[in-house]
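Just one protein chain is left out here, and the rest sit where they should.
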Amino acid sequence: MKVCANATEALAGLRDGMRIMAGGFGLCGNAEHCIAEIARRGVKDLTIISNNCGNQGQGLAVLLKQRQVSHVVCSFIGGNPDLAEQYAAGTVKVELNPQGTLAERIRAGGAGIGGFFTPTGVGTVVAEGKEVREIDGRRYVLEKPLRADYAIVRAAVGDVDGNLRFYRTARNFNPLVAMAAEVTVAEVDRLVGRGDLDPDDIHLPGIFVKHVFEAREHKNVIEHRTTR
Amino acid sequence: MKVCANATEALAGLRDGMRIMAGGFGLCGNAEHCIAEIARRGVKDLTIISNNCGNQGQGLAVLLKQRQVSHVVCSFIGGNPDLAEQYAAGTVKVELNPQGTLAERIRAGGAGIGGFFTPTGVGTVVAEGKEVREIDGRRYVLEKPLRADYAIVRAAVGDVDGNLRFYRTARNFNPLVAMAAEVTVAEVDRLVGRGDLDPDDIHLPGIFVKHVFEAREHKNVIEHRTTR
Amino acid sequence: MSWSKDDMVRRAAAELKDGQYVNLGIGMPTEVANHISAAVVLHSENGLLGMGPFPRDDEVDPQVINAGKQTVTVLPGGSVFDSALSFAMIRGGHVDVCVLGGLEVACTGDLANWTVPGKMTTGMGGAMDLAAGARRVVVLQTHVAKDGKPKLVERLALPATALGCTNRVITELGVFDPAGDHFRCVERAPGIDEVQIRQSTGAKVVFTPST
Partner (left out) sequence: MSWSKDDMVRRAAAELKDGQYVNLGIGMPTEVANHISAAVVLHSENGLLGMGPFPRDDEVDPQVINAGKQTVTVLPGGSVFDSALSFAMIRGGHVDVCVLGGLEVACTGDLANWTVPGKMTTGMGGAMDLAAGARRVVVLQTHVAKDGKPKLVERLALPATALGCTNRVITELGVFDPAGDHFRCVERAPGIDEVQIRQSTGAKVVFTPST
């Protein structure tokens, strides 16, 4: 049975020192209830794999504020003073990845790929210490897959079998991290019954989801409210 | 303007010696009108990249019957006497790939990946002449991307911007080959207007599709009609 | 008395547990579906999860097929997806169990099931991915070939599908787990004794106390 009552139940197996992948781009598409539960539990020495690790003191940045995070694998620090500060102080280790490389490494982790050659990063600091190879006249860097103990995912709709649908640009890294963890926890705005989703309408098949719970309330923080 | 009147218009640029990728699994999800047009045109010396290259004398097998094909990159020959015969006679060169490797090579071609390490095929004929490398305790084979001049794709619904939706297991290789060709032609059961598809409901974004035309009639041949 | 084909298929079905995602190979493994009592989800590598039984006459949909190109149904809760994601599921270890047919299994777990030299090949299709990728591989095959040659061997004579991949072999004589330099026999068909098994097997067999 994949359905859980809440984040506490879904994340019961979380321990100090674990690697957690989180969907979301900045504060959009964040598994807010999962993050709150990790903060409440106070587990420490976490590695967070996420495009931003929060922003503006919110989202995953709460875990930084509480000093629960020792490593971050991300693509962007801008807008995240907590990460910038702890990175500068050396209290959090940060591994910066080009955003597309981060996405592809996570996908590779989920898809059983042992590594891949990407043109991104050739001739830059990203390629330092990595194999660079010319293939059919173009140079590529070898990148390795990423995996985690837990993935926390936010979806718009989920069914009792863990099938998920995302909403607009809240999709981002969510379906990818769901594939690459030992245990994937999905919090969904709306939980529906078996067969309520058409097979053609499912963005992420339930095979990748271990626990699903409904969380109707989300803050959905806007980072930059731009209007015309 | 992506919308074409028919397959003749959409495939006008097709030439002898080109590489064509085709969606479809056996006879399911075939771009039937595109195949008929290629047969009508009689272009020769084609390389077909497709899971099966037709079956039971139908689908892409028509091109084999007409001796238009010189190379096939596929995963399965069973059920395709035309391919078996011409392969045995040496008149068609066949490169067999594990099905998952074939799918991933096509995706890599579309995604700008220069190569990837897969565990599939290690210790088999598939690995002969390829680099095998141990990564984190597991052995992998290095596989290269596949690309083509044309991809022919069948979808259930397409809009004027080339956004596509597939139907059930007719999806298979269709969205993948669409990503990996210089020119992708989509034949759709139903053509709809701009904005008729919700952004969340699009299986393949139009960026990958160059030409789209409506073809309401399809044979949809059943290979093995099994009932209870 | 050795197991019938039907017995073997039922024995394979008994391997499956509630909540597992399961891929059944073409041929005898496909028949396992008819005997599963656990609540499993069937995966078909052409891009389908939640595969249901063959359709009724009036339900036949040419665009709903399995990897054997047979018309099937999609159960409530099922989903469809492209071939790259389908094999990501397999290679990424998300498919819990795969039941495959076999031509030869070595006690090292190596499996041969896709081609026989000198015969026209059908191609490997998804067999290599399934064998290399599934978390647990169960092979369903006869214990010996038609000419009496053992199909459980020390070392493959036929071209490999994948190395070290097989967790369990079910034959008409019993259930055998590759264990490195020998097979561990964990179950014997009724009336089959250790001598019969040893004579029919091309590698060392160790019998567990319970057999």
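Here the chain labels run A, B and C in written order, and each chain numbers its own residues starting at 1.
Heads up, the rule we're going with is that a residue touches a chain if its C-beta (ideal position, glycine included) is under 8 Å from a C-beta of that chain, and two chains touch if they have at least 3 such contacts.
Every value quoted in this text rests on a predicted model; they were computed, and no experiment measured them.
Engineer: Thinking of the complex as a whole, which visible chains are touched by the chain that is not shown?
Structural biologist: A, B
Engineer: For the chain that's not shown, point to the residue among A:3, A:36, A:62 or A:122 touching it.
Structural biologist: Considering all chains, including the one not shown, the answer is A:122.
Engineer: Decide which residue listed in B:82, B:159, B:189 or B:223 touches the omitted chain of the complex.
Structural biologist: Missing-chain contact among the listed residues: B:159.
Engineer: Residues of chain A in contact with the chain that isn't shown?
Structural biologist: So the residues of chain A touching the unseen chain are 25-29, 51, 55, 74-79, 84, 88, 96, 98-104, 106-107, 118-126, 166-176, 220-228.
Engineer: Touching the missing chain, which residues of chain B?
Structural biologist: Touch set of chain B with respect to the missing chain: 107, 109-113, 159-161, 163, 179, 194-195, 197, 199-200, 202, 205-208.
The rule we apply is simple: only the chains that are shown with their structure count from here on.
Engineer: For the chain pairs B-C and A-C, which is connected through the larger number of C-beta pairs in contact?
Structural biologist: Between the chain pairs A-C and B-C, B-C carries more contacts.
Engineer: Which chain's centre, taken as the mean of its Cα atoms, is farthest from the centre of chain B?
Structural biologist: Max centre-to-centre separation from chain B belongs to A.
Engineer: Could you state the distance in Å from the CA-based centre of chain A to that of chain B?
Structural biologist: 32
Engineer: Please compute the C-alpha centroid of chain A, do the same for chain C, then give the distance between them in whole Å.
Structural biologist: So the centroids are 35 Å from each other.
Engineer: Please tell me the distance, in whole Å, between the geometric centres of chain B and chain C computed from their C-alpha atoms.
Structural biologist: Taking the average C-alpha coordinate of chain B and of chain C, the gap between them is 28 Å.
Engineer: What positions in chain B touch 2 or more of the other chains?
Structural biologist: Those would be 104, 118-119, 166-168.
Engineer: Scan chain C for residues touching two or more other chains and write them down.
Structural biologist: If we look for residues of chain C contacting two or more partner chains, we find 48, 74, 80-81, 84, 87, 90-91, 133.
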